[in-house]
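Handing you this structure, nothing more for now.
One protein chain omitted, others in place.
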(Lines give C-alpha, C1' and ligand atoms only; values in the text may rest on other atoms or scores of the structure.)
Protein backbone atom coordinates (compact mmCIF):
# COMPACT_ATOMS: atom_id res chain seq x y z
CA UNK A 1 0.00 0.00 0.00
CA UNK A 2 1.30 3.42 -0.92
CA UNK A 3 0.26 6.07 1.58
CA UNK A 4 1.18 9.63 2.32
CA UNK A 5 2.62 10.12 -1.11
CA UNK A 6 1.62 13.17 -3.09
CA UNK A 7 1.03 14.18 -6.65
CA UNK A 8 0.86 17.62 -8.18
CA UNK A 9 -1.20 18.67 -11.16
CA UNK A 10 -1.49 22.08 -12.79
CA UNK A 11 -4.78 23.67 -13.89
CA UNK A 12 -5.50 26.99 -15.57
CA UNK A 13 -8.81 28.50 -14.43
CA UNK A 14 -11.33 28.70 -17.29
CA UNK A 15 -13.60 31.65 -17.94
CA UNK A 16 -16.71 29.51 -17.56
CA UNK A 17 -15.57 28.44 -14.08
CA UNK A 18 -15.48 31.83 -12.40
CA UNK A 19 -18.46 33.50 -10.83
CA UNK A 20 -19.72 37.04 -10.67
CA UNK A 21 -16.91 38.02 -8.33
CA UNK A 22 -14.39 36.91 -10.95
CA UNK A 23 -13.20 34.03 -8.78
CA UNK A 24 -13.41 30.29 -9.07
CA UNK A 25 -16.85 29.24 -7.82
CA UNK A 26 -16.50 27.34 -4.53
CA UNK A 27 -18.17 24.22 -5.94
CA UNK A 28 -15.49 24.01 -8.65
CA UNK A 29 -12.78 23.29 -6.09
CA UNK A 30 -14.32 19.84 -5.71
CA UNK A 31 -13.93 19.27 -9.44
CA UNK A 32 -10.28 20.35 -9.15
CA UNK A 33 -9.79 17.83 -6.32
CA UNK A 34 -11.32 15.21 -8.60
CA UNK A 35 -8.90 16.08 -11.40
CA UNK A 36 -6.07 15.87 -8.85
CA UNK A 37 -6.89 12.37 -7.65
CA UNK A 38 -7.69 11.10 -11.17
CA UNK A 39 -4.35 12.28 -12.52
CA UNK A 40 -2.68 10.84 -9.41
CA UNK A 41 -4.19 7.42 -10.07
CA UNK A 42 -3.10 7.66 -13.68
CA UNK A 43 0.58 7.83 -12.59
CA UNK A 44 0.24 4.32 -11.18
CA UNK A 45 -0.91 3.01 -14.53
CA UNK A 46 -4.53 2.91 -13.37
CA UNK A 47 -7.19 4.41 -15.64
CA UNK A 48 -10.47 5.30 -14.03
CA UNK A 49 -12.19 4.81 -17.36
CA UNK A 50 -11.13 1.14 -17.43
CA UNK A 51 -12.26 0.79 -13.84
CA UNK A 52 -15.73 1.98 -14.86
CA UNK A 53 -15.70 -0.28 -17.88
CA UNK A 54 -15.43 -3.12 -15.33
CA UNK A 55 -18.61 -1.68 -13.75
CA UNK A 56 -16.93 -0.59 -10.55
CA UNK A 57 -17.14 2.97 -9.37
CA UNK A 58 -15.39 5.05 -6.78
CA UNK A 59 -17.98 7.26 -5.13
CA UNK A 60 -17.53 10.21 -2.83
CA UNK A 61 -18.76 9.51 0.69
CA UNK A 62 -17.55 12.71 2.32
CA UNK A 63 -15.80 15.88 1.26
CA UNK A 64 -14.74 19.10 2.93
CA UNK A 65 -12.92 22.23 1.87
CA UNK A 66 -11.46 25.28 3.60
CA UNK A 67 -11.25 28.35 1.37
CA UNK A 68 -8.35 30.61 2.28
CA UNK A 69 -7.62 32.90 -0.64
CA UNK A 70 -9.67 33.40 -3.81
CA UNK A 71 -8.56 32.00 -7.18
CA UNK A 72 -9.09 34.29 -10.17
CA UNK A 73 -9.88 33.67 -13.83
CA UNK A 74 -6.80 32.68 -15.83
CA UNK A 75 -4.76 31.88 -12.71
CA UNK A 76 -2.59 28.80 -12.94
CA UNK A 77 -2.93 26.74 -9.76
CA UNK A 78 -1.19 23.66 -8.44
CA UNK A 79 -3.37 20.95 -6.93
CA UNK A 80 -1.42 18.71 -4.55
CA UNK A 81 -3.23 15.46 -3.85
CA UNK A 82 -2.04 13.21 -1.04
CA UNK A 83 -3.16 9.64 -0.48
CA UNK A 84 -3.63 9.48 3.31
CA UNK A 85 -5.11 6.09 3.89
CA UNK A 86 -6.40 3.18 1.85
CA UNK A 87 -8.26 0.22 3.36
CA UNK A 88 -10.55 -2.37 1.75
CA UNK A 89 -13.45 -0.11 2.83
CA UNK A 90 -12.31 3.38 1.89
CA UNK A 91 -9.72 5.69 0.37
CA UNK A 92 -8.84 9.00 2.00
CA UNK A 93 -7.16 11.87 0.19
CA UNK A 94 -6.16 15.35 1.25
CA UNK A 95 -5.72 18.26 -1.14
CA UNK A 96 -4.02 21.61 -1.24
CA UNK A 97 -4.44 24.19 -3.97
CA UNK A 98 -1.50 26.58 -4.30
CA UNK A 99 -0.79 29.44 -6.66
CA UNK A 100 1.73 28.89 -9.44
CA UNK A 101 4.88 29.80 -7.46
CA UNK A 102 3.55 28.14 -4.30
CA UNK A 103 3.62 31.30 -2.22
CA UNK A 104 -0.15 31.33 -1.54
CA UNK A 105 -2.26 28.46 -0.25
CA UNK A 106 -5.69 28.97 -1.81
CA UNK A 107 -7.52 26.05 -0.24
CA UNK A 108 -7.17 22.78 1.64
CA UNK A 109 -9.58 19.89 1.64
CA UNK A 110 -10.13 16.19 2.10
CA UNK A 111 -12.30 13.44 0.70
CA UNK A 112 -13.31 9.86 1.46
CA UNK A 113 -14.13 7.46 -1.36
CA UNK A 114 -15.83 4.06 -1.31
CA UNK A 115 -16.27 1.48 -4.07
CA UNK A 116 -19.67 0.42 -5.43
CA UNK A 117 -20.89 -1.76 -8.30
CA UNK A 118 -23.41 -0.57 -10.85
CA UNK A 119 -26.35 -1.37 -8.57
CA UNK A 120 -24.85 1.02 -6.01
CA UNK A 121 -23.96 -1.81 -3.59
CA UNK A 122 -20.83 -1.26 -1.54
CA UNK A 123 -17.90 -3.41 -2.66
CA UNK A 124 -14.52 -4.22 -1.17
CA UNK A 125 -11.90 -2.06 -2.86
CA UNK A 126 -10.21 -4.43 -5.37
CA UNK A 127 -6.75 -5.73 -4.47
CA UNK A 128 -5.17 -4.39 -7.63
CA UNK A 129 -6.17 -0.93 -6.49
CA UNK A 130 -4.95 -1.51 -2.92
CA UNK A 131 -1.64 -2.76 -4.28
CA UNK A 132 -0.95 -0.08 -6.84
CA UNK A 133 2.45 1.44 -6.53
CA UNK A 134 3.05 5.02 -7.39
CA UNK A 135 6.27 6.58 -8.58
CA UNK A 136 7.92 7.44 -5.26
CA UNK A 137 9.06 11.03 -5.77
CA UNK A 138 6.08 13.38 -6.20
CA UNK A 139 5.52 13.87 -9.91
CA UNK A 140 3.98 16.70 -11.85
CA UNK A 141 1.54 16.48 -14.69
CA UNK A 142 -0.44 18.95 -16.76
CA UNK A 143 -4.20 18.97 -17.06
CA UNK B 1 -47.82 14.50 -35.22
CA UNK B 2 -47.95 17.66 -33.17
CA UNK B 3 -45.96 20.46 -34.74
CA UNK B 4 -45.61 24.17 -34.23
CA UNK B 5 -46.99 23.97 -30.76
CA UNK B 6 -45.15 25.69 -27.96
CA UNK B 7 -44.45 25.24 -24.30
CA UNK B 8 -43.24 27.74 -21.76
CA UNK B 9 -41.11 27.01 -18.73
CA UNK B 10 -39.80 29.40 -16.10
CA UNK B 11 -36.24 29.35 -14.75
CA UNK B 12 -34.55 31.51 -12.12
CA UNK B 13 -30.86 32.11 -12.89
CA UNK B 14 -28.59 30.54 -10.28
CA UNK B 15 -25.52 32.18 -8.84
CA UNK B 16 -23.27 29.37 -10.07
CA UNK B 17 -24.49 29.93 -13.65
CA UNK B 18 -23.36 33.51 -14.13
CA UNK B 19 -19.91 34.51 -15.24
CA UNK B 20 -17.53 37.28 -14.30
CA UNK B 21 -19.73 39.84 -16.05
CA UNK B 22 -22.60 38.83 -13.77
CA UNK B 23 -24.56 37.40 -16.70
CA UNK B 24 -25.64 33.90 -17.64
CA UNK B 25 -22.68 32.25 -19.38
CA UNK B 26 -23.46 31.75 -23.07
CA UNK B 27 -22.99 27.97 -22.85
CA UNK B 28 -25.74 27.80 -20.19
CA UNK B 29 -28.37 28.89 -22.69
CA UNK B 30 -28.06 25.45 -24.25
CA UNK B 31 -28.83 23.86 -20.89
CA UNK B 32 -31.90 26.12 -20.61
CA UNK B 33 -33.03 24.98 -24.07
CA UNK B 34 -32.59 21.41 -22.85
CA UNK B 35 -34.74 22.08 -19.79
CA UNK B 36 -37.32 23.65 -22.11
CA UNK B 37 -37.65 20.68 -24.41
CA UNK B 38 -37.52 18.14 -21.55
CA UNK B 39 -40.35 19.87 -19.71
CA UNK B 40 -42.21 20.14 -23.00
CA UNK B 41 -41.96 16.39 -23.58
CA UNK B 42 -43.13 15.80 -20.03
CA UNK B 43 -46.46 17.52 -20.80
CA UNK B 44 -47.24 14.76 -23.28
CA UNK B 45 -46.75 12.13 -20.61
CA UNK B 46 -43.32 11.24 -21.94
CA UNK B 47 -40.45 10.95 -19.46
CA UNK B 48 -36.97 11.18 -20.91
CA UNK B 49 -35.70 9.09 -18.02
CA UNK B 50 -37.92 6.17 -19.07
CA UNK B 51 -36.78 6.65 -22.65
CA UNK B 52 -33.18 6.22 -21.51
CA UNK B 53 -34.12 3.25 -19.37
CA UNK B 54 -35.17 1.65 -22.69
CA UNK B 55 -31.60 2.38 -23.89
CA UNK B 56 -32.66 4.94 -26.46
CA UNK B 57 -31.21 8.41 -26.44
CA UNK B 58 -32.03 11.66 -28.11
CA UNK B 59 -28.76 13.30 -29.09
CA UNK B 60 -28.07 16.80 -30.27
CA UNK B 61 -26.96 16.91 -33.90
CA UNK B 62 -26.94 20.66 -34.33
CA UNK B 63 -27.59 23.71 -32.21
CA UNK B 64 -27.42 27.47 -32.68
CA UNK B 65 -28.17 30.50 -30.55
CA UNK B 66 -28.43 34.24 -31.11
CA UNK B 67 -27.75 36.30 -28.01
CA UNK B 68 -29.67 39.55 -27.95
CA UNK B 69 -29.76 40.88 -24.42
CA UNK B 70 -27.83 39.62 -21.39
CA UNK B 71 -29.54 37.67 -18.59
CA UNK B 72 -28.44 38.53 -15.07
CA UNK B 73 -28.10 36.54 -11.86
CA UNK B 74 -31.45 36.04 -10.13
CA UNK B 75 -33.46 37.01 -13.21
CA UNK B 76 -36.54 34.94 -13.86
CA UNK B 77 -36.73 34.02 -17.53
CA UNK B 78 -39.33 32.30 -19.68
CA UNK B 79 -38.08 29.67 -22.11
CA UNK B 80 -40.52 29.12 -24.96
CA UNK B 81 -39.85 25.86 -26.78
CA UNK B 82 -41.57 25.17 -30.10
CA UNK B 83 -41.66 21.83 -31.86
CA UNK B 84 -41.07 22.75 -35.50
CA UNK B 85 -40.76 19.45 -37.23
CA UNK B 86 -40.62 15.78 -36.33
CA UNK B 87 -39.77 13.03 -38.82
CA UNK B 88 -38.57 9.47 -38.27
CA UNK B 89 -35.05 10.86 -38.74
CA UNK B 90 -34.99 14.02 -36.65
CA UNK B 91 -36.75 16.43 -34.31
CA UNK B 92 -36.39 20.18 -34.74
CA UNK B 93 -37.13 22.70 -31.99
CA UNK B 94 -36.85 26.45 -31.80
CA UNK B 95 -36.43 28.39 -28.57
CA UNK B 96 -36.93 31.89 -27.30
CA UNK B 97 -35.82 33.15 -23.92
CA UNK B 98 -37.82 36.14 -22.65
CA UNK B 99 -37.69 38.14 -19.45
CA UNK B 100 -40.40 37.61 -16.87
CA UNK B 101 -42.94 40.09 -18.25
CA UNK B 102 -42.05 39.20 -21.85
CA UNK B 103 -40.96 42.70 -22.79
CA UNK B 104 -37.36 41.69 -23.64
CA UNK B 105 -36.25 38.86 -25.92
CA UNK B 106 -32.95 37.68 -24.48
CA UNK B 107 -32.10 34.97 -27.02
CA UNK B 108 -33.41 32.82 -29.83
CA UNK B 109 -32.11 29.46 -30.90
CA UNK B 110 -32.78 26.15 -32.56
CA UNK B 111 -31.73 22.55 -32.26
CA UNK B 112 -31.92 19.29 -34.20
CA UNK B 113 -32.10 15.97 -32.36
CA UNK B 114 -31.64 12.42 -33.60
CA UNK B 115 -32.22 9.10 -31.86
CA UNK B 116 -29.44 6.58 -31.12
CA UNK B 117 -29.18 3.32 -29.19
CA UNK B 118 -26.55 2.71 -26.54
CA UNK B 119 -23.92 1.78 -29.12
CA UNK B 120 -24.41 5.21 -30.67
CA UNK B 121 -26.05 3.78 -33.81
CA UNK B 122 -28.69 5.97 -35.40
CA UNK B 123 -32.23 4.68 -34.88
CA UNK B 124 -35.58 5.57 -36.34
CA UNK B 125 -37.44 7.79 -33.91
CA UNK B 126 -39.95 5.46 -32.19
CA UNK B 127 -43.60 5.74 -33.27
CA UNK B 128 -44.82 6.43 -29.76
CA UNK B 129 -42.67 9.54 -29.77
CA UNK B 130 -43.82 10.58 -33.25
CA UNK B 131 -47.41 10.12 -32.19
CA UNK B 132 -47.31 11.90 -28.86
CA UNK B 133 -49.99 14.47 -28.47
CA UNK B 134 -49.42 17.57 -26.46
CA UNK B 135 -51.99 19.63 -24.64
CA UNK B 136 -53.09 22.02 -27.40
CA UNK B 137 -53.02 25.40 -25.69
CA UNK B 138 -49.46 26.38 -24.72
CA UNK B 139 -48.97 25.44 -21.07
CA UNK B 140 -46.65 26.80 -18.44
CA UNK B 141 -44.59 24.85 -15.96
CA UNK B 142 -42.01 25.71 -13.32
CA UNK B 143 -38.49 24.35 -13.26
CA UNK C 1 -31.18 37.22 15.50
CA UNK C 2 -33.06 34.34 13.97
CA UNK C 3 -31.28 31.05 14.52
CA UNK C 4 -32.12 27.39 14.16
CA UNK C 5 -34.95 28.16 11.83
CA UNK C 6 -35.21 26.24 8.59
CA UNK C 7 -36.32 26.74 5.05
CA UNK C 8 -37.16 24.19 2.41
CA UNK C 9 -36.72 24.58 -1.31
CA UNK C 10 -37.50 22.11 -4.09
CA UNK C 11 -35.19 21.39 -7.03
CA UNK C 12 -35.59 19.06 -9.99
CA UNK C 13 -32.26 17.55 -11.12
CA UNK C 14 -31.28 18.71 -14.59
CA UNK C 15 -29.82 16.49 -17.26
CA UNK C 16 -26.67 18.59 -17.49
CA UNK C 17 -26.06 18.11 -13.75
CA UNK C 18 -25.73 14.33 -13.67
CA UNK C 19 -22.53 12.47 -14.37
CA UNK C 20 -21.68 9.28 -16.17
CA UNK C 21 -23.25 7.21 -13.40
CA UNK C 22 -26.54 9.03 -14.01
CA UNK C 23 -26.37 10.68 -10.59
CA UNK C 24 -25.97 14.26 -9.47
CA UNK C 25 -22.25 15.07 -9.55
CA UNK C 26 -20.95 15.49 -5.99
CA UNK C 27 -19.77 19.06 -6.66
CA UNK C 28 -23.33 20.05 -7.61
CA UNK C 29 -24.57 19.46 -4.06
CA UNK C 30 -22.73 22.63 -3.08
CA UNK C 31 -24.64 24.56 -5.73
CA UNK C 32 -27.88 23.11 -4.30
CA UNK C 33 -26.85 24.28 -0.83
CA UNK C 34 -26.23 27.72 -2.32
CA UNK C 35 -29.70 27.76 -3.86
CA UNK C 36 -31.10 26.71 -0.47
CA UNK C 37 -29.50 29.53 1.48
CA UNK C 38 -30.22 32.13 -1.23
CA UNK C 39 -33.91 31.25 -1.31
CA UNK C 40 -33.89 31.22 2.49
CA UNK C 41 -32.51 34.75 2.61
CA UNK C 42 -35.09 35.83 0.08
CA UNK C 43 -37.93 34.90 2.50
CA UNK C 44 -36.67 37.60 4.85
CA UNK C 45 -36.98 40.21 2.13
CA UNK C 46 -33.24 40.19 1.53
CA UNK C 47 -31.99 39.94 -2.06
CA UNK C 48 -28.42 38.79 -2.51
CA UNK C 49 -28.30 40.69 -5.78
CA UNK C 50 -28.94 43.98 -3.97
CA UNK C 51 -26.33 43.02 -1.40
CA UNK C 52 -23.78 42.64 -4.20
CA UNK C 53 -24.92 45.87 -5.79
CA UNK C 54 -23.76 47.48 -2.49
CA UNK C 55 -20.36 45.84 -3.17
CA UNK C 56 -20.59 43.47 -0.24
CA UNK C 57 -20.21 39.77 -0.75
CA UNK C 58 -20.84 36.69 1.31
CA UNK C 59 -18.00 34.26 0.66
CA UNK C 60 -17.68 30.62 1.58
CA UNK C 61 -14.98 30.02 4.16
CA UNK C 62 -15.64 26.36 4.79
CA UNK C 63 -17.96 23.69 3.46
CA UNK C 64 -18.49 19.98 4.02
CA UNK C 65 -20.88 17.35 2.74
CA UNK C 66 -21.72 13.74 3.61
CA UNK C 67 -23.17 11.80 0.70
CA UNK C 68 -25.58 9.09 1.81
CA UNK C 69 -27.72 8.06 -1.11
CA UNK C 70 -27.31 9.00 -4.78
CA UNK C 71 -29.65 11.50 -6.47
CA UNK C 72 -30.70 10.61 -10.03
CA UNK C 73 -31.53 12.67 -13.10
CA UNK C 74 -35.06 14.07 -12.98
CA UNK C 75 -35.45 13.41 -9.24
CA UNK C 76 -37.20 16.12 -7.28
CA UNK C 77 -35.32 16.81 -4.06
CA UNK C 78 -36.02 18.97 -1.03
CA UNK C 79 -33.14 21.06 0.28
CA UNK C 80 -33.64 22.00 3.92
CA UNK C 81 -31.42 24.88 4.97
CA UNK C 82 -31.04 25.75 8.64
CA UNK C 83 -29.46 28.90 10.00
CA UNK C 84 -27.37 27.62 12.91
CA UNK C 85 -25.47 30.64 14.06
CA UNK C 86 -24.93 34.21 12.97
CA UNK C 87 -22.33 36.52 14.52
CA UNK C 88 -20.75 39.73 13.20
CA UNK C 89 -17.90 37.50 11.95
CA UNK C 90 -19.65 34.57 10.33
CA UNK C 91 -22.83 32.80 9.35
CA UNK C 92 -23.22 29.06 9.77
CA UNK C 93 -25.79 26.97 7.92
CA UNK C 94 -26.55 23.27 7.86
CA UNK C 95 -28.25 21.49 4.98
CA UNK C 96 -30.13 18.30 4.36
CA UNK C 97 -31.18 17.03 0.96
CA UNK C 98 -34.19 14.70 1.05
CA UNK C 99 -36.14 12.92 -1.66
CA UNK C 100 -39.56 14.25 -2.60
CA UNK C 101 -41.60 12.37 0.02
CA UNK C 102 -38.85 12.78 2.65
CA UNK C 103 -38.31 9.07 3.14
CA UNK C 104 -34.64 9.14 2.03
CA UNK C 105 -31.92 11.47 3.28
CA UNK C 106 -29.58 11.92 0.32
CA UNK C 107 -26.99 14.18 1.91
CA UNK C 108 -26.17 16.40 4.87
CA UNK C 109 -23.75 19.28 4.92
CA UNK C 110 -22.71 22.55 6.49
CA UNK C 111 -21.12 25.80 5.48
CA UNK C 112 -19.55 28.89 7.03
CA UNK C 113 -19.82 32.27 5.32
CA UNK C 114 -17.96 35.51 5.93
CA UNK C 115 -18.53 38.99 4.51
CA UNK C 116 -15.99 40.81 2.31
CA UNK C 117 -15.95 44.02 0.29
CA UNK C 118 -14.91 44.16 -3.35
CA UNK C 119 -11.21 44.28 -2.47
CA UNK C 120 -11.67 40.97 -0.65
CA UNK C 121 -11.15 42.56 2.78
CA UNK C 122 -13.07 40.95 5.61
CA UNK C 123 -16.00 43.07 6.82
CA UNK C 124 -18.29 42.92 9.82
CA UNK C 125 -21.58 41.36 8.75
CA UNK C 126 -23.97 44.32 8.36
CA UNK C 127 -26.57 44.85 11.10
CA UNK C 128 -29.48 44.71 8.70
CA UNK C 129 -28.41 41.17 7.87
CA UNK C 130 -27.88 40.23 11.51
CA UNK C 131 -31.32 41.58 12.35
CA UNK C 132 -33.30 40.04 9.54
CA UNK C 133 -36.33 38.20 10.70
CA UNK C 134 -37.58 35.18 8.88
CA UNK C 135 -41.13 33.90 8.71
CA UNK C 136 -41.24 31.64 11.79
CA UNK C 137 -42.79 28.44 10.47
CA UNK C 138 -40.54 26.76 7.88
CA UNK C 139 -41.73 27.80 4.46
CA UNK C 140 -41.43 26.11 1.11
CA UNK C 141 -40.46 27.67 -2.19
CA UNK C 142 -39.82 26.40 -5.69
CA UNK C 143 -36.59 26.85 -7.58
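Letters A, B and C mark the chains as written, and numbering starts fresh at 1 in each.
Everything below uses one rule, namely that contacts are C-beta pairs under 8 Å (C-beta built on N, C-alpha and C of every residue); 3 or more make two chains touch, one makes a residue touch a chain.
Quantities reported herein were computed from a predicted structural model and do not represent experimental measurements.
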Chain not shown, its touching partners among those shown: A, B, C
Positions on subunit C contacted by the hidden chain, ascending: 15-16, 18-22, 25, 27, 73
Hidden partner interface residues of subunit B, rising order: 20-21, 26-28, 30-31, 34, 52, 57, 59-67, 70, 120
Residues from subunit A at the interface with the omitted partner, ascending: 12, 14-16, 31, 34-35, 38, 47-49, 72-74, 142-143
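Throughout what follows, only the chains that are shown with their structure count from here on.
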Residue-number overlap at the subunit A/subunit B interface, same or different (half cut): same
Centre-most chain, if every chain is reduced to its averaged C-alpha atoms: C
Approximate Å spacing (C-alpha centroids) for the pair subunit B, subunit C: 27
Subunit A and subunit C: spacing of chain centres that average the CA atoms, whole Å: 25
Geometric centre distance via CA averages, subunit B-subunit A, whole Å: 34
Where subunit A touches two or more other chains, by residue: 20-21, 27
